[in-house]
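Yeah, one chain of the complex is gone here, protein chain that is, but the others are all in their spots.
Naming follows writing order (A and B), and every chain is counted from residue 1.
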Amino acid sequence: MSSGNGGRPAIFEAEGIVKQFGGIRAVNGATMHVEEKSITALIGPNGAGKTTFFNLITGFYRPDAGRAVFAGREIQGRPPYVIANLGMVRTFQITKALARMPVIDNMMLAAPDQPGENLANVIFRPFSWRKREAEVREQAMELLDSFNLARLADEYAGTLSGGQRKLLELARALMARPRFLLLDEPMAGINPTLGRRLLDHMQRLRAEEGVTFLFIEHDMEVVMNHSDRVIVMAEGKVIADGEPHEVRQDKTVIDAYLGGAVVSQ
Amino acid sequence: MEAGALAVRRDRNTSERFADLVNRLNTLPYIVKAGAGIVLLDLVLLIADRFPDGGGEWLLFALIFAATIAALVPFEGRAVPIAAIVLVNVAATLILLHSLHDVAQRGINGLSLGSIYALAGVGLTLVYGILKLVNFAHGDFLAFGAYMAYIVNVTWGGPLILGILLAIVATAALGIALEKGMFAPMRRKGAGVLQLLLMTLALGFVIRYTIQFIWSTELRQLDVNRSAAVELPGDLRIGRISLIIVIVGIVTLVATGLMLRLTMLGKQMRALSDNIDLAETSGINTSRVILYTWIFAAGLAGLAGVFYGASTQLQPEMGFELLLPIFAAVVLGGIGNAFGALTAGLVLGVVIEWSTLFMASGLKFVVGFAILIIVLVIRPEGIFGRARTV
Partner (left out) sequence: MTELLPLVPVGVTFDAFTDIDFWISVGILAGIYTIFALGLQLNVGFTGIQNFGQVGFMAIAAYSMAILTTTPDGGEGINFWISLPLSVLITIGFALLVGLPSLRLRADYFAIATIALAESVRLIALNARGLTNGAQGIFGFDRSWDDFTDGIRDFIVDIGWTDVPNIFPLFLVTWVLAIGLTIALSRMQRTPWGRVLRAIREDEDAARALGKNAFSYKLQSLALSATLAAIAGFLFVINIKFVVPDSFLPIVTFTGYAVLILGGLANYWGVAVGSIILWTILEGLRFMDLPLEETQIAALRFILLNLTLILLLAFRPQGILGKREEMVLGE
């Protein structure tokens, strides 16, 4: 099932993650690892438990059983903000742009280590955070610029188009200085050109900043041609894990998809 | 700038250590947690018993403390047997501290109060189940019904039974008017949770102050014989009014249960409660079912109001006074669950009356609130509700 641990250390490992809702086991013993600085795709038929798995490892759900380790620390059951602060940041399937706040605020919110977010500082040391705030604003504008969103900085995020929101979501996640970025269907609902740009960003970030990516995707072209490794989930378990061409030919995977898109590449 | 370089930051601050402690507490075997909870509860009862006068403030401190501790130790296992065991434990402790007779007598008194809570709670929970609307004016529906009965029974001198009929009909009419005039239009506009909540609150005040406008704040009584009592075996007594309330209440509630289970309307109501969009697409006339729900809920509220007025007295504030215990019954029983509201209402009435054994009777409603808060904190889905996942 699992290909050899190619030479790169694992930045993330999950072991036997289980989650039950009522009578249904949405995730039934998922075990996998993600190599550092890799771009790994997580695929599987609908209902396989991929988004639930994301929610479990990022702290939005509490696993009933199992272990998750990120950069050497156990994170199962920890709350989302702790996991995010450790450098493991996720985006959402349906973008969560903070609609009634300007784009620039959306961005600046995500920056870590802001003394101005501390109430005591705000009340008692009102000038101590101005410097960092200016830094954060500059970084935010730079990042917006690299995504071609700089001109929208003062617009309310709610007025952005679907594709722009996806980019904002990604840019915002990057403001958080993640080591490990989990993207839930980043290509969904955006046009191919924009999608291409997103993929280029991912490659660049991996190369320049050493960010690891794990993304859920349904678009097989993207998965096959732009990921280093593919992990396949079905019925709450990981059923395959390897390089794209290996996985494409794996019989269990083909069965899981009932002879669907995987083969037609 | 190296990504993630700042990741190892604020390693173990206080809130993380706190969270770790909570996690470790969670992993204790269930029997230990349950045992600790029971011991705590019994200690609270014992302490409360030591301070019969003005012990209320200590009791509340202890209850809130217990609730906070309990909130940190998630409830697992099956809620119904656990609730039953806790109830038995409370009863046993009280019997030990007082006498079987006292506990039984207060329990009987409590059944009457409980029937009123159950009647009102079923209506409130049905409306919530279908419309996802918490009707903060529901208590004032009860007051409205009570005063309607007053008109017939006292102002016109008619028999109480006619008063009850008018109360039911008038309150149901009020429900219809509100649904058509206010709730349906607001739903069509896509009104938000806070908006509707505030509207029902304002509505409650309008009803309350209209009652005050017409009848002033003077305490009024219905024309009933409050002192007649019926002797029961074991040297127990029940007021005639209370007996009627319990009997009529239970009969009405059983009839309601049967209606929900067996009739077409009942099934449709349950369908809407489960998934209103699905019900709509499967051809059910949702606005008609919603209307019937309001008629039903308001009618029950009117009836409950007359009963409450008959067993105590009428004043404009009576609605709000009742609202929170009714909420407690609804939440305890699982919001949206009519059977739950019924059971929880009865249980709540009994427990509230039991509390008068060791607390000033002015404080008995605090017990209701305490139970409400504890339930919200430990298990918001109530005893009979399905557990939340997140």
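Throughout what follows, a residue touches a chain if its C-beta (ideal position, glycine included) is under 8 Å from a C-beta of that chain, and two chains touch if they have at least 3 such contacts.
Not measured: the values here are computed from a predicted model.
In the complete complex, the hidden chain is touched by one of A:K19, A:R172 or A:R206, namely A:R172. In the complete assembly, the contact with the undisplayed chain comes from A:P79, out of A:G16, A:G29, A:P45 or A:P79. Across B:L45, B:A172, B:M199 or B:A338, the single residue that touches the chain missing here is B:M199.
Within the set B:S216, B:T263 or B:N285, the residue that contacts the chain not displayed is B:S216.
Although one chain is hidden here, its contacts on chain B can still be listed: residues 15, 53-54, 56-57, 60, 64, 67-68, 71, 134, 182, 185-186, 189-195, 197-199, 201-203, 205-206, 209-210, 212-213, 216-217, 320, 324, 327-328, 331, 360, 362-363, 365-366, 369-370, 372-373, 376-377, 380. If you put the missing chain back, the residues of chain A touching it would be 58-60, 79-81, 84-85, 89-92, 96, 98-101, 105, 108-110, 112, 114, 116-119, 121-123, 126, 129, 133, 136, 158, 172-173, 176.
One rule holds for everything that comes next: only the chains that are shown with their structure count from here on.
Look at where the CA atoms of chain A average out and do the same for chain B: the two points lie 44 Å apart.
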